[in-house]
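The complex appears here minus one protein chain, its other protein chains still in place.
So, chain A:
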Amino acid sequence: MSNISRDEVAHLAKLARMAVTEEELDTFAGQLDQILDAVAKVGEVAGDDIPPTSHAVPLTNVFRPDEVRPGLSQDEALSGAPAAEEGRFRVPRILGEEQ
């Protein structure tokens, strides 16, 4: 059925910032094929008249009033950070450009 290439696995790994060995590329390519095949089986039972489901509950339009609610203080916000400086989260050098 589907056929995930080693290159595609390597690309996915790069996007997910995962270091993958050469052997793992083969292993994951095979495993991802199996997963995609399994998911594709859903298409065999769902006809064109059945819309894809993304949510298990039949709800729409759940909104919150535009009212300020208390949040965290700066100290609380930074309490779990591995490093902080000047009230900000400190992160390692960022490679590449800003979004």
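The working rule: contacts are C-beta pairs under 8 Å (C-beta built on N, C-alpha and C of every residue); 3 or more make two chains touch, one makes a residue touch a chain; residues count from 1.
The definition used in the following text is that contacts and distances are computed from a predicted model.
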Protein name (UniProt record) of the chain left out of view, among "Ion-translocating oxidoreductase complex subunit E", "ABC transporter ATP-binding protein", "Chemotaxis protein CheA" or "Aspartyl/glutamyl-tRNA(Asn/Gln) amidotransferase subunit B": "Aspartyl/glutamyl-tRNA(Asn/Gln) amidotransferase subunit B"
Sole residue of A:22, A:44 or A:86 that reaches the chain not shown, by the stated touch rule: A:86
Absent-chain contact - pick from A:13, A:29 or A:77: A:77
Absent chain, residues of chain A that touch it: 15, 17, 54-55, 57, 59-74, 77-78, 80, 85-94, 96-99
